[in-house]
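With one protein chain removed, the remaining protein chains of the complex are shown where they sit.
Up next is subunit A:
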Amino acid sequence: MKNFQIIKALSSSSAVASITKDTSVMFIAGGTNLVDLMKKNVVAPDKLIDINALDLKKIEFLNGKVSIGALAKNSQVAEDQSIKEKLPLLALALAAGASQQIRHMATVGGNMLQRTRCPYFYNTDMPCNKRVPKSGCGAIGGTNRMAAVFGTSDSCIAVHPSDMCVALAALDATVLVEGPKGKRQINFTDFHRLPGNTPEKDNTLEIRELITSIEIPDNNFTKNVHYLKVRDRSSYAFALVSVAVALELKNNVISNAKLAMGGVAHKPWRLTETEDFLKGKTASEDIFKQAGKLGMKGARGYGDNDFKLTLGANAITEALTIAASK
């Protein structure tokens, strides 16, 4: 790892002011992704701004919404009693990510900004448009078992690896950020982006912008929810495919449904068409099978990851079945 300077920010405004326009200065929160990437020389900042002293760790239950500070730890949110009661889907998704040691270090903001686990992105000897723009994509035509099946481009087929973000996309969260031009809010589903011709950009955050918190509007998804994560071993592995489901059921009729998938796209993949299909239907095996097929409509495989088309449909059906039976 290249040596660097590190300074501690004592206020959000000084943190923002200390970030320069290029990437030679970066924020560091839990460090679980950034330190790893710096060891591999995938990123090599000259200066780090340690944001851990900022007052952004609180979980607050406000009028009509829940606010979670960007520096709240993943384990802190996953194990908060009120989060478990009011937003069980979020708690489940967080608990399915990484390991307890990593969740104790990882923050909500850092989780959102973690980079892809595409092996070519991590290997500086390989071409990768996301790491070095216009250098080519190793995964297209290469090893691409983890790759996306929705929203890909000729430049990049990587997936966003977060579990937490899949639940937040399903729950209509909002991201609050602070930058040199002041504060703004971004819909969670607009926060991450598709690769297009600029896969080096994972999201719509501007350089120098700091995530300060996320907000989740109150909802009734306290019972029939499930986060299904399919992976190569039963714990401590990234998702091949994951599904976040939140249902409202009245006498077995679905009055409201939210669905999002992980492991299938460059961003958490919201299934709005499938949600609309489910609304008003009576929960049944057949309906959930149809929903699985509909959810994967338009998906395309790249060779090694073709299995995700069938796995994705089955995972949607399974997640709906489990959620409905709770």
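Keep in mind that, in the parts below, a contact is a pair of C-beta atoms (placed from the backbone, for glycine too) under 8 Å apart; a residue touches a chain by one contact, two chains touch by 3 or more; residues count from 1.
Please note the rule applied: contacts and distances are computed from a predicted model.
Set against the options "Heterotetrameric sarcosine oxidase gamma subunit", "ComF operon protein 3", "ABC transporter permease" or "Xanthine dehydrogenase YagT iron-sulfur-binding subunit", the UniProt name belonging to the omitted chain is "Xanthine dehydrogenase YagT iron-sulfur-binding subunit". Checked against the full complex, the one of A:Val35, A:Ile59, A:Leu309 or A:Ile322 touching the unshown chain is A:Val35. Shown as candidates are A:Ser82, A:Ser99 or A:Thr124; the residue that touches the absent chain is A:Ser99. Although one chain is not shown, part of subunit A still touches it, namely residues 1-11, 13-15, 17-18, 28, 31-32, 35-36, 38-40, 47-50, 52, 98-102, 104-105, 234-236.
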